[in-house]
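Notes for the one structure printed next.
Complex shown without one protein chain; remaining protein chains in place.
As written, the chain order gives the labels A and B, with residue 1 at the start of each chain.
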Amino acid sequence: MGESGSGKSVSSMAVMGLHTSRSARISGSIRLDGQELVGAKQDDVRRLRGQKMAMIFQDPLSAMHPFYTVGNQIIEAYRIHNQVSKKAARAHAIDMLDRVGIPEPRSRIDAYPHQFSGGMRQRAMIAMALSCDPSLLIADEPTTALDVTVQAQILDLIRDLQQEFDSAVVIITHDLGVVAELADDIVVMYAGRGIEQGSAEAIFNAPEHPYTWGLLGSMPRFDRPPTERLLPIKGTPPSLIRVPSGCAFNPRCEFSDRVRGDACTTERPELLPAGSGTGAHVGHGAACHLPTAERQQVWAQEISPRLA
Amino acid sequence: MTTPTTDRHADGATPAPDGDVLLSVEGLVKHFPIKGGFLRRGRTAVQAVDGVDFSVRRGETFSIVGESGCGKSTTARLVTRLLEPTGGTVRFDGQDITHLSEGRMRPLRRDIQMIFQDPYSSLNPRHTVGKIVGAPFRLQGVEPEGGRKQAVQDLLELVGLSPEHYNRYPHEFSGGQRQRIGIARTLALKPRLIVADEPVSALDVSIQAQVVNLLEDLQEELGLTYVMIAHDLSVVRHVSDRVAVMYLGKIVEVADRDDLYDRPHHPYTVAMLSAVPVPDTGRRQNRERIRLQGDVPSPINPPPACRFHTRCWKAQEVCRTEEPPLVPLGGPSHLVACHFPENVTPATPVSTPTPTA
Partner (left out) sequence: MPTSVISYIIRRLLAAVGLVVVISMITFAIFYLLPRLAGASPETLATRYVGRAATADTVRVTAERLGFYDPLYVQYWDWLKGVVLGTTIDTGAGTVQCPAPCLGYSFRNQEPVTPQVLDRLPVSFSLAIGAAVLWLIVGLSVGILSALRRGSFFDRAAMTFALAGVSMPIFWTGLVALAIFSYQLGITPPGGSYTPFTENPVQWAYGLLLPWITLALLFSAQYARLTRAGMLETMGEDYIRTARAKGLRERTVVTKHGLRAALTPIVTIFGLDFGLLIGSAVLTETAFGLPGLGQMAVDATGSNDLPQVLGVVLLIAVFVAVANLVVDLLYAVIDPRVRTR
């Protein structure tokens, strides 16, 4: 999770290998099931796309081709990676539409995307993404464009299908509620970097990064009595063309003066182990110059009471 | 097209007219005729707003929530008279403004202002911030004390921008700052009513909080009245005094904020509130969520009687044949339009179609 422009989509597109070498330079390492994707042959990555890793996008209307039927688009996705007859693929597509909860899939399969409602389109996108039974599903803001009741349907669907298909899901969102509903592990991004990561419990109940604290204070809590005032983070997110030196959060950080010297403005903090390490799969980590003990103390004594 | 008669608000759905009410809306209707080819013109209409009643008291924040396409923005545009109502009345400060001509409406435009969702497209990119914020002065021919420039700079300061921003252009600002510019512009003529259509939806989480706080401060400082349109139920709960829930062009429930969130009566409200994702990992397992089936029907051909019956788990035959009136339930200020309301303690009579006012 992270704010707009923090690099969530760019990261997930990199995993899918959807950046062209002309528009982006990618370094580092992406491993899918042990296989290195950075620097791998384009065609090899292409073969993985849709089959081993699949993606659904924010706006289900523009993400489907307006000129082809929903069925055709699902069938196409299936037949790229599976040598089956058109008929078998069609039966599979109907089955998939049925599984994502489209009523009367047999007749709806020949509908065009514009004949579906927003929620149904997103269901169809999910059917398409899951048609090859991928082990990784990336959902980039899958419910941002949907109404809250439809959002709840889609989140339920993703959770149910995740269990049914036993796939890993990466969900990208700026809605802390959605994160809490679905995520086991969370990475908080700021200005193109992960600044805190950990289990959902750790991020919500014992966060250690000042930016995470800020996020939690900025949003009205639906599950608590209404507070008098929200506690916004001052300033605005930085431009990624000129990222502040040192810790990218320093111009907006309330706590930088508690760090000795000028480390906050000169030295970029690394994502280091933090907290009690109660992560399910990833250990809790934060990128901040404040010592862990002090962060925990600030959270417990200053931030947490403010949020309650 | 005939104006549908709205005979049902007479029974206490609108509070007795008192000096406290700044804006009152009765039986408001807006139908958009659908233009087809020349062979099938004007036969059908989008019933975007179809008989809406509410009133807004001075100094309060009145919010309208509901699913996309239920008519929230249309209501906002009708109230500010950016759209011509098909039927019903809009009263501002006791004056009927429903069909005022543009000329007669002009002086009232100072009192009623609107904030739009998109902070990018609502500002002219070729005008400086000074010109944008000062435009209302020019349009209304007002010369504030101390000159326009001074007034604009004061406004910029009021919304948390720097007076030095006077000569800059909108593209030099971030989304939140642009929304502030838009707010400064609406404040120029010291309005009494501000209708804000999704004022924070396009903003980042951390920026949303800044703008929400700003709107609250301004309300306190200037005694503003807000009609707030939003779909984020957490934000609505934070800012509102009273909340109306719309479904397919009609208000199905109106109540004080805490009443609505703690004891929702209408099944749709109940479902909507239960669907809000809660940022608490502990709740995930033991939450009961009402799963609504299907999607919102089309406003071109809405279901008869109770419009929610196609998705309602409590629907009975009567729901398909008889439209439930918007009537008080369990208190004079909590109105609901449902034959079988939820969260009704046995102490309160279950069906109260008897008028109370």
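Simple rule for what comes next: a contact is a pair of C-beta atoms (placed from the backbone, for glycine too) under 8 Å apart; a residue touches a chain by one contact, two chains touch by 3 or more.
The shown structure was predicted, so the numbers you read here are calculated from the model rather than taken from an experiment.
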Looking at A:Q35, A:S62 or A:Q297, which makes contact with the chain not pictured?
-> A:S62
List the residues of subunit A that touch the chain left out of this view.
-> 16, 18, 46-51, 54-55, 57, 59, 62-67, 69, 76-77, 80-81, 112, 114-115, 125, 128
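Assume only the chains that are shown with their structure count from here on.
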Between the Cα centroids of subunit A and subunit B the separation in whole angstrom comes to 31
Using the touch rule from the top, collect the residues of subunit A that touch subunit B in their complex.
-> 3-4, 103, 117-120, 147-153, 155-156, 174-181, 200-201, 204-205, 214-223, 226-227, 229-234, 236-237
Which residues, counting only subunit B, touch subunit A once they are in their complex?
-> 67-68, 174, 176-177, 204-210, 212-213, 216, 231, 233-235, 237-238, 257, 271-272, 274-281, 283-284, 289, 291-292, 294-296
